[in-house]
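A single protein chain has been omitted from the complex, and every remaining protein chain is retained in its original position.
Up next, chain A:
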């Protein structure tokens, strides 16, 4: 039980944060043109053999792994070798980046202008930049920023350009390519494009992975990609995708480079550009296709105030040290390294664990603004709006609590709390309204002009979901204690073992929803108990745990945090139990459940508007599939295992003890 408990608290990847510097400050006092035309001499990887984007392409195309797959494909499909090779070349042409300094300079100029109008400040931890600079010289570097906005990768390149670091090569989704001109511009500023899905296309996989590996092996430039795979619409971190991480680690595992440094980067926006867009998307209004004209239309956002950005470059993590003792590199010794082989289980496991750790590092280093706390409080008290003073008082309480839980909170201590609150509310005027001294979660000015009750409901849901996306930024801080708190409330027993069982069940159910490192149940439990005990909310003895008197408030708050999710999962269960008679496919699931929920909301049987989030529905379904309560049958239809589903629902609702409780190992 204690064996794995060692690893988060003293983890070098986490905690101990640096100070920020505002990089826009200098832009505001000196010429942007000169900045764009500055002498750019980045430090390079010490083992670099200089090459151009074109030599890189041909190196990848003529590499052994690609050759091998070309021969295989030619043999299997009966196509001529040259045809297959041409195919590979076409893939590469479609994919490859064409980094040009002139384009980068153009962007540097434009972005300086844009950033200055949009943001108060762009804050970067310069110590992190220095660490990165060191890392770039030593080993190939992989940058792993969190992904909340389209801005992310432009911002990253902009920062690296400003600090004279070699510009990254960025993996971007193919959808950007659809944007005429802009797609090409992005390509010339270092983006390379990959298809979102390429199923069983071996040739594509071989070309793509070799292209990335060539960049890593050569040390040509830092590789940048988003672990989460796509922008998170809810501002919660998404479950990491492993494909690219696997690829960038392979050169190390196969001994082709001495080490690879992974640098988690947390980008936190005070206000996200796509705020309302995301909420709509979650409610089923489809995402507009990326297009140049759309980009132009979006320029009205330029007139608004988006607060500040915090970019935190985390501690570079050496793959070598991570792999030590977890991966036996000898496994690659008995086969030529260019022949693609399925990785061993331990390797898959290792990559998965690493991915989770990195996302956790991103979470831990993301900066929380006061508004995040306010949004959390406002969402919990929707029915009975608080007065400004109440809100301030509770915000101060929450500030102290979150600090104790290790949150990276950026609360201006020199200002009076009421000032902090009012300035935050002002920045997010689109979401809150102060009337009669009370704070309402309402759109300012937007009168009750909407027509049908359904439209009213939806427009309010947009508001709530936007607000929730801020609340979600703080979720990772409270998640583990909240799970324990819910478990304590649900079991209504003082026995630690029972609480643990319930905790384990909840954690298991929610592991698609939140970032919960696989296999770290025990450790998470202990950490949460430690935090709850530290803040005086729980009294934990060897076998028992009891809620203290003043702990009730904390526990109320924490369970309130989890409440919308719990409700959401229950609704999904209910829906599947009641309405799944006809053939439900995975495609029709989302619209169907949305209708179901709207119906219940209108009838007043449900109160939480958040349960309308399609992200939640998807995660819940994935969890139920994983738990075996729902099964995927032919033609993508979903089959419900009613008995199992009922037991999950009962357990979630606190009616029954959690199912499948194996003997606890406490």
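The rule we apply is simple: a contact is a pair of C-beta atoms (placed from the backbone, for glycine too) under 8 Å apart; a residue touches a chain by one contact, two chains touch by 3 or more; residues count from 1.
Here is the rule we go by: contacts and distances are computed from a predicted model.
Choosing from "Alkylglycerone-phosphate synthase", "tRNA (guanine(10)-N(2))-methyltransferase", "Ataxin-7-like protein 3" or "RabGAP/TBC domain-containing protein", the protein name stored in UniProt for the chain missing from the display reads "Alkylglycerone-phosphate synthase". Between the chain not shown and the residues A:230, A:333 or A:404, the one that touches is A:333.
Residues touching the missing chain, restricted to chain A, are 47, 255-256, 258-259, 328-330, 332-334, 336-337 (touch as defined at the top).
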